[in-house]
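For reference, the structure is listed below as structure tokens.
Yeah, one chain of the complex is gone here, protein chain that is, but the others are all in their spots.
Chain naming follows the written order as A, B and C, and within any one chain the residues start at number 1.
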Amino acid sequence: MASAPPQIDRETQLRMYRIMVDCRTFEERAQELFFEGLVRGTTHLGIGQEAVAAGVAAAMRNDDYTFCTYRGHNHTLARGVPMAPIFAELFGRATGLMGGKGGSMHLTSVKHGAMGSYAIVGAHLPIALGAAWSAQYRKSGQVAVCFFGDGTTNIGAFHEALNMAAVWKAPVVFFCENNQYMEYTPIREVTAVEHPAADRAAAYGLDSILVDGNDVEVVHRVAKTAIDRARAGDGPSLIEAVTYRHGGHSRADPGKYRPDDEVAAWKARDPVPAYRQQLLAQGVGETELEAIDGDAREAVAAAEAEARPAPEPAADVLETQVWTDGGSAWRN
Amino acid sequence: MASAPPQIDRETQLRMYRIMVDCRTFEERAQELFFEGLVRGTTHLGIGQEAVAAGVAAAMRNDDYTFCTYRGHNHTLARGVPMAPIFAELFGRATGLMGGKGGSMHLTSVKHGAMGSYAIVGAHLPIALGAAWSAQYRKSGQVAVCFFGDGTTNIGAFHEALNMAAVWKAPVVFFCENNQYMEYTPIREVTAVEHPAADRAAAYGLDSILVDGNDVEVVHRVAKTAIDRARAGDGPSLIEAVTYRHGGHSRADPGKYRPDDEVAAWKARDPVPAYRQQLLAQGVGETELEAIDGDAREAVAAAEAEARPAPEPAADVLETQVWTDGGSAWRN
Amino acid sequence: MAELTYRAAVAAGIAQEMERDPNVVLIGEDVGAAGGVFKLTEGLLERFGPERVRDTPISEQAIVGAAMGAAMTGLRPVAELMFSDFFAVAWDMVANQIAKTRYMTDGQVSLPLVLRTANGAGLRFGAQHSQSIENWAMAIPGLKVVAPATPADVVGLMAAAIRDPDPVIFCEHKALFAVKGEVPDGEHVVPLGQAAVVREGSDATIVALAAMVPRAREAAERLAADHGISAEVIDLRCLVPLDAHTILASVSKTSRLFTVEENPRLCGWGAEIVSLVADEGFYSLDAPIVRITTPHIPLPSAAALEDLALPTVERIVETVRRRLDEAR
Partner (left out) sequence: MAELTYRAAVAAGIAQEMERDPNVVLIGEDVGAAGGVFKLTEGLLERFGPERVRDTPISEQAIVGAAMGAAMTGLRPVAELMFSDFFAVAWDMVANQIAKTRYMTDGQVSLPLVLRTANGAGLRFGAQHSQSIENWAMAIPGLKVVAPATPADVVGLMAAAIRDPDPVIFCEHKALFAVKGEVPDGEHVVPLGQAAVVREGSDATIVALAAMVPRAREAAERLAADHGISAEVIDLRCLVPLDAHTILASVSKTSRLFTVEENPRLCGWGAEIVSLVADEGFYSLDAPIVRITTPHIPLPSAAALEDLALPTVERIVETVRRRLDEAR
């Protein structure tokens, strides 16, 4: 991964900033709505980790595939999926992205290349490999990007997918967002190596890649290199980006198991204002950034307003879409 | 693993030779009996791999635990399990080691520390870790040794067990017998690294250990070091020993997928005659070795004679030993 | 008698047994320092120390496999699978190793272990965090299966499960965690394999499990009040061992059988009970046997849909009433 970092053009920079702000604004509101009781079930926020979703998405082709986890709002938004159906899904409404059948943990929009959010740790790594294999077979030039957390590196499916992807030279990028915790347990307490993904790349004949996950441009560059490599037929990559979630693991978890100074230090490295500062320093105008910030606030407000009054799913959809014929009949 | 190799005393040398000859003689006869139709179901021979079972067993304490695979005759014999009940088990007789309920793939003799042969690839690695954890908790000083093949390094359970054992510093030795094939596929065609176990040790913070699996003394020394380390509380090891099975994977497989010259080269390095030569060169008398060879032939013949006329299991054992009360009642 | 939540009863039941037997140990993801993601194991680390309460990585195969290896060598491990859906990730360990090893070794190996798990729906967690997997386990010979409906049974059956010399799958129902109930003082043990007749009745037998028990019970009250139908309600408590006597005795009295099952329709525990009665209790039957189940679909996450999917009190009342009418 030693090639000189290409310049990132202004358009891409602004796009990444916009994605980050959209994600942040959306999720902050989602959290409020969870506490209001409007978002039901559970919700896993990526606040603090937006640089990853944004940096990678901006390196993807429109027809590339994203596979992510229950902590997948950011990755889904980053592919251009509109906010209203996501809100509606979180609220359990008929207009939800999956009609209320999936919920927060399973956001999927195939037409945006958002191929699903998976809630059993590790499962989507083999599935992403399968999509990459399909692209390889169809010679479509598509790449699959698979996001997962540090905790995921200790489950069997991780190992199987990495080895098989390497052997098959599949066009897939495995992207580990090391936010340093698996739910409430610090990853270092349950992992035999310091860098749960990077220190294991060699076990699959891959380069060890460890980057700052809070620097969107660093993320973008490393993602672009890996995606280009995959597209060129040079096989998979495993990237570890170190980052931090500002809040708890899910729902109402206040994240009290983390030392205050650790949280404070990472909040001081918040990727969104940091990138804003960086762009300002590079000469982007304050008004331009403010417009983006304002757009995000408006978009979130409009999406919420659209989703709120939507009806609950009708009883007659309960048993639809088990099969491709639209139904669920298991007998004649 | 750099400490100077300790001398192996004559008694241990002869014990290892005896184990190897016992295993070889037993399995050659088992194979003939398979072709005669007396051994039913399936059978996986370790002919060519005896140096591993012998070298490791001679480094174990009587109360240590062995976990092995369907290719487990050698490891089971090496712990001192008598031959007659093993033959009887292979024949499906009432006097079988597990009364005919387990079969060739599941040889177990808890009182010899032979804690089972497992036939789903990878499953026994976590189980061996569990026995080691138990020893650690009970402060018994016992060590668990877990044997498995090269193909097993690509399954998820391998990864989970290795990581958790390392984190828990469990007294377990993971011993990979790299015989270079997973059933019919060469391991290199399906594995992202050259040495499927050794090249992955670092992923669990462990030393990379690669040894000649056909040299029983090399195996013994490396095993002893690892077992001592485990017993001392210094945690697990992962050892890869390169070896070769002379025959096919199982049953009637002639192993034709392997190049003739490869087979010939490895047969030329047959560990049993090689060790015999080595012992002779070190001044062990031919008569002493002949006595061991003769003992083995007699023991195998006697075991066969004992097992052959044994009755088939009686109908009334079919439903026993599902539960610890001896029965299988699932209802009142 | 103390009043405990079902949630607190889990920790109380485990603590009772850890106190009694030093070989009882607990492992699982976040069971220690965090006290469990559902707070089911709160206080156990503080009370019994890190040797006996161990946090693990996200490695369900290793968790369950380690429990097996420890059980075969002298410990009595209790392993938590955070959500019962995650049994799928460790299914080989459960179904092929733990369930079969005693039989395969002709009794050389005993596996006194408990696999505990948060089971069932009602929290809008969607298809991968809401399943009822008790019938997966029931279908595998060599596993005992327990699913308590009350705090007292949580404590008592947990004790019996931990003391049992064989592997037990222990399903704790998420929708019941906040339910309160009296738990007897002192050591409390409820033997495995005894169903509880929680309401006597004469017109129909309703068999239920876990979160369906309070629904069946309420339905029975309404059937009595609104329709003059006297329903007997049986809380199975255990699927294996199964209290066939209690079911058959009830049906021989009522002549009619209904099951109320949270699992998807096909091959649930209800089908097994229907089969038992359609054979051994056939001549007592007056009318078709009816299973009231979740449809054969994955579980939806939206509140409106999840509520529709599971058997409700209304659906139970309506079904029993209508089917009894039809059979008249």
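As a working rule, a residue touches a chain if its C-beta (ideal position, glycine included) is under 8 Å from a C-beta of that chain, and two chains touch if they have at least 3 such contacts.
Computed from a predicted model, the values in this text were never measured in an experiment.
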Under the definition given at the start, what are the shown partners of the omitted chain?
A, B, C
Where the complex has a chain not shown, which of A:62, A:287 or A:324 is the residue touching it?
A:324
Taking the entire complex into account, which one of A:156, A:213, A:247 or A:271 touches the absent chain?
A:156
Give the residue, chosen from A:29, A:101, A:200 or A:276, that touches the chain omitted from the document.
A:101
Of C:142, C:167 or C:214, the residue that touches the missing chain is C:142
May I ask you to list the residues on subunit B that touch the chain which is not drawn?
40-42, 92-93, 96, 99-106, 118-122, 151-152, 154-157, 182-185, 189-191, 257, 312-313, 315, 317-319, 322, 328, 330
Provide the residue numbers of subunit A that touch the chain removed from this figure.
65, 98-99, 101-102, 106, 108-111, 115-116, 118, 120, 123-135, 137-138, 142, 144, 156-157, 160-161, 163-164, 167-168, 317, 320-326, 328-332
Which positions on subunit C touch the chain that was left off?
85-86, 88-89, 91-92, 94-96, 99-100, 103-104, 126-128, 135-136, 138-142, 240, 263-272, 274-275, 277-280, 282-283, 285, 287-291, 295-298, 300
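Basically, only the chains that are shown with their structure count from here on.
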Going by the average position of its CA atoms, which chain sits the greatest distance from subunit A?
B
Chain whose averaged C-alpha position falls nearest the assembly-wide average:
C
Quick one: subunit A and subunit B, Cα centre-to-centre, how many Å?
45
Chain centres from averaged Cα atoms put subunit B and subunit C apart, in whole Å, by 40
Which positions in subunit B are in touch with at least two other chains?
156-157, 160, 163-164, 167
Of all residues in subunit C, the ones touching two or more other chains
56-57, 59-61
